[in-house]
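A single protein chain has been removed from this complex, and every other one stays in its place.
In order of appearance the chains are A, B and C, and numbering begins at 1 in each one.
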Amino acid sequence: MDYFNAPGRNHLFVPGPVNIPDQIIRAMNRNNEDYRSPAIPALTKTLLEDVKKIFKTTTGTPFLIPKTGTGAWESALTNTLSPGDRIVSFLIGQFSLLWIDQQQRLNFNVDVVESEWGQGAKLDVLESKIASDTAHTIKAICIVHNETATGVTNNLAKVRQILDSYRHPALFIVDGVSSICALDFRMDEWGVDVAITGSQKALSLPTGIGIVVAGPKAIEASKTAKSLRVFFDWKDYLKFYQLGTYWPYTPSIHLLYGLRAALDLVFEEGLENVIARHNRLGTATRLAVEAWGLKNCTQKEEWHSDTVTAVVVPSYIDSAEIVRRAWKRYNLSLGLGLNKVAGKVFRIGHLGYLNELQLLGCLAGVEMILQDVGYPVKLGNGVAAASAYFKNTIPLIPSRI
Amino acid sequence: MDYFNAPGRNHLFVPGPVNIPDQIIRAMNRNNEDYRSPAIPALTKTLLEDVKKIFKTTTGTPFLIPKTGTGAWESALTNTLSPGDRIVSFLIGQFSLLWIDQQQRLNFNVDVVESEWGQGAKLDVLESKIASDTAHTIKAICIVHNETATGVTNNLAKVRQILDSYRHPALFIVDGVSSICALDFRMDEWGVDVAITGSQKALSLPTGIGIVVAGPKAIEASKTAKSLRVFFDWKDYLKFYQLGTYWPYTPSIHLLYGLRAALDLVFEEGLENVIARHNRLGTATRLAVEAWGLKNCTQKEEWHSDTVTAVVVPSYIDSAEIVRRAWKRYNLSLGLGLNKVAGKVFRIGHLGYLNELQLLGCLAGVEMILQDVGYPVKLGNGVAAASAYFKNTIPLIPSRI
Amino acid sequence: MDYFNAPGRNHLFVPGPVNIPDQIIRAMNRNNEDYRSPAIPALTKTLLEDVKKIFKTTTGTPFLIPKTGTGAWESALTNTLSPGDRIVSFLIGQFSLLWIDQQQRLNFNVDVVESEWGQGAKLDVLESKIASDTAHTIKAICIVHNETATGVTNNLAKVRQILDSYRHPALFIVDGVSSICALDFRMDEWGVDVAITGSQKALSLPTGIGIVVAGPKAIEASKTAKSLRVFFDWKDYLKFYQLGTYWPYTPSIHLLYGLRAALDLVFEEGLENVIARHNRLGTATRLAVEAWGLKNCTQKEEWHSDTVTAVVVPSYIDSAEIVRRAWKRYNLSLGLGLNKVAGKVFRIGHLGYLNELQLLGCLAGVEMILQDVGYPVKLGNGVAAASAYFKNTIPLIPSRI
Partner (left out) sequence: MDYFNAPGRNHLFVPGPVNIPDQIIRAMNRNNEDYRSPAIPALTKTLLEDVKKIFKTTTGTPFLIPKTGTGAWESALTNTLSPGDRIVSFLIGQFSLLWIDQQQRLNFNVDVVESEWGQGAKLDVLESKIASDTAHTIKAICIVHNETATGVTNNLAKVRQILDSYRHPALFIVDGVSSICALDFRMDEWGVDVAITGSQKALSLPTGIGIVVAGPKAIEASKTAKSLRVFFDWKDYLKFYQLGTYWPYTPSIHLLYGLRAALDLVFEEGLENVIARHNRLGTATRLAVEAWGLKNCTQKEEWHSDTVTAVVVPSYIDSAEIVRRAWKRYNLSLGLGLNKVAGKVFRIGHLGYLNELQLLGCLAGVEMILQDVGYPVKLGNGVAAASAYFKNTIPLIPSRI
């Protein structure tokens, strides 16, 4: 069932699911095991400890729930809030929109703060809402750290600062799906109460684990939150954590071993080096876009994302055609524009276990495709801009010096 | 992170997660892919068609939801029922108990019909309830086809017959987690409205796909069911089925390719041959238990399960010690007794892609362990009983004749 | 191209190629690499050091040559001997016969000492030849440690003792293909000059590395040996060892990583524990054969092999039919009788990363097959004999205590 074979390696540059390192593929290449034997709890214990490190938290409680990011959202909300609770939520692109849709369907009272797509969350609006909410009717702030649809990174430190300025007790709930373990994320320092990510993003695993980390305030809130939940209920996990068997229901043995390998890779490279590498790839991509004379969908530098770049195409070009040709002719997988920016942007994901030459191959491909669809780019220009930057910034590979 | 290595192959005889055939391991040994490329929808289309065959339905709509059986339960309930709805549910062991716990926490009005553990669902009680429910206050019957904790198989045909006798419109919702694709299950013939299974059971995949198939009446019910749901909502799936892109959120590429391989294996062997093989393994296990002079937890032959056998140990033995020694000395994984039967039974799973000699190795191991813990079994007796049966029933392997 | 699929796991009980542990399969699950990068020499260095440990030598020089055991034989001979050289060689079964055929075709003057198949090498004949060879015309003694065709293990310590008694300088060349790393083998203590094994035997890798270890006297001999050789020439290896790049031509990257994993497994279990486990499996197999009322092809206990047992069938049975039925009906792979013992024996390999329950499954299968072909065995008897022995001898798994 590999109907669509093409020679050579697929160049996977969507912002998730991302390339899986060979070390992880190997770690998952195994039979099932009894998850009630002593082996799996022992493994799980190391995972729960180590996952906290990539969230930069010592006080959080992690849950590795068998589901996707969408489920992780739901878990974050239903464990901490009750139907009718007022939450402030920022709509800045397709994924924040989907989350807001979920919030509304779960019967929360969602106070939507919308931005133009390509802009970050309106934190000034947040400030005025918080300032005026002396009655503390706002129970939670929900924000995506990195909007995957537009390549916009929000300033989470600022959110914390606003809440602190007004001593507002609202929960601070963060979608870190396309950020955590790739961008600088500091759960404890920023006082994030719930943060989530998915296995198929920066951790470079297959889809299947929604990682939710709950801070102490969130755990406390979960004791009284009235939203109905069973599969997503942290309580069941906490009970099994106490027992030392860890799993209220069957986990994926494969993803646990895969996660072990993924964390080992992160620590071997060094989390800060991982973040620096993503910054290097993001910067180079932006330089290439500039060299092509195209616009970044992200309107200001402060919002630039180091994990995905949404590139705006001229109005006479259908960006979906770029994505189609990339796949049909170059074995290159790019991200489509979604919803409001469908046809207007295509996305280059530079998330996960990628290196510079992989990105340069992708950029060289994009240049050819741009010509294919009639945009007058000069071949080699984007690559030159990106490699000029790389040339001065790539370090020697530590293990090979 | 393989702290607990032991020489040779682990003998995995828990009733899930079960042994993964090499063909499936190979199929999953791959990088991620863009799930929005044409390849994944094309693959998904074949899976949805073929999954129906193992449920023996032509009218059902399958959903391959990234979650475990616990999530599949929740999906079956919240999509078809509204809070407060009365459901009749049968408590016959740990898994039906957990499902009932879920039903109650989801605010349904659960009419629990309890049996002694080791007995099947009390269908006579069902009949009287149905007979008297002329007002049709019962909205659904929830029943496990095969209770994994006690090795009890319920008679689903009988449930349908009762409902039909009284022309009762209650939804017929079946947990087929440890039955479908191993025991005889007939969704259409038995008028099952929702049936679920999990990837890590008879299909022999890693944990991660909750397979839910909804019949037409269930789909109709989902349009008005008022239980809150988002991640589990069939509506989102149905919308993407219409679009032909199939996935409202990121699926596991690996499990999709794995499921393709799993279905291919089933069809290659023949579904009826798969069921016959499970019957052969189940029968042989029961003969061995008898030869050992031990009792099957399942109290009557009509309830005997072909996927798991719970073996009752004498009161002077702690069955958990059997499971521990199996793992510590023989690299054999057996199932613990759970809850009411903890310490009293151990379980031999004979579910999935197993053959006769694998089972005989397991039985030989159990014999030694029984001696280890002080039960006076004669070595070789159970194996002899099982192999005498096998000798007369194993067919030649069709591909090798 | 898996034409001959059968449900469940293949029970592989031929004496090579043997079952590959999952850890090794994982280690080999990778892309190629440049073997001239610093990584492969660094890896190779560890392998050469560690391989010596399983030969129990500190003075030997190992060569990991891309070939099978047949090539390893040729390498051992052509590097140390010159055409016309007189060698004493023991014919005790099919593999010693093939080696002698090779020796003759390579133009050595082979002094064949033949035993009845099922008996060990006639060391008394060796002694008389050595005693009378005061002129030292005998340049080498060639002997298989373990004859895989008949399950006969020769006494190598005795060979050394004979040579030493007469201060005879003949090279002592040993085929350890089905012994080294499974049976007790002591290169230095026994003064073995060249010893060989193959990757697909006790080391449990795929076929592809012929492992040859040459002692100092053999290395010295190689400087003057006149047999033509290029591919097999140690000189080219020694030159690249000096350079620190190790490989005169392209090695298999996969087998190098696989060998690393294989050696790690051996050291983790402990070489003496590996040998003890093989003794346990061999003893149990012999007890089962006895319980079946069948004869071991090996005629005396002193020659019993712990890696393979050749079982003699009654004259009215064709042993090849046993092997065929094993494969056709039970997914069990047994070894055929070869050449003189074709049709008369079948072989149970108990070599490699096997545990006790795996063997018991195999024995249970053999019992059914024996009945199938008309031999009146009582089912369960062999299993009972083997498990009675196991019950008293299997240790707890160290990592799981």
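Heads up, the rule we're going with is that contacts are C-beta pairs under 8 Å (C-beta built on N, C-alpha and C of every residue); 3 or more make two chains touch, one makes a residue touch a chain.
All values derive from a computational prediction rather than experimental measurement.
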| Taking the entire complex into account, which one of C:Asn32, C:Thr134, C:Thr224 or C:Ser315 touches the absent chain? | C:Asn32
| task | Tell me which residue among C:Lys67, C:His304 or C:Arg329 touches the hidden chain in the full complex. | result | C:Lys67
| subunit C, residues in touch with the chain not shown (by the definition above) | 1, 3-4, 10, 12, 14, 16-20, 25, 27-39, 42-43, 46, 66-71, 73-74, 83, 101-102, 105-107, 198, 200, 206-208, 227-233, 248-255, 257, 260-261, 327, 333, 335-336
| Those residues of subunit B which, in the complete complex, touch the missing chain | 22, 25-27, 29-31, 38, 400
| Contacts of subunit A with the missing chain: which residues? | 2-9, 11, 19, 23, 29, 265, 268-269, 274, 277, 327-332, 353-362, 364-365, 367-368, 371-372, 378-381, 383-385, 387-388, 390-391, 394-397, 399-401
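We adopt the following convention: only the chains that are shown with their structure count from here on.
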| Quick one: most central chain, C-alpha centroids? | B
| remark: For the pair subunit A and subunit C, the C-alpha centroid-to-centroid distance in angstrom is 53
| subunit A-subunit B separation of Cα centroids, rounded to whole Å | 34
| query | If you average the CA atoms of subunit B and of subunit C, how many Å lie between those two points? | reply | 44
| message | Show the residues in subunit C shared as contacts by 2 or more other chains, in ascending order. | response | 29, 400
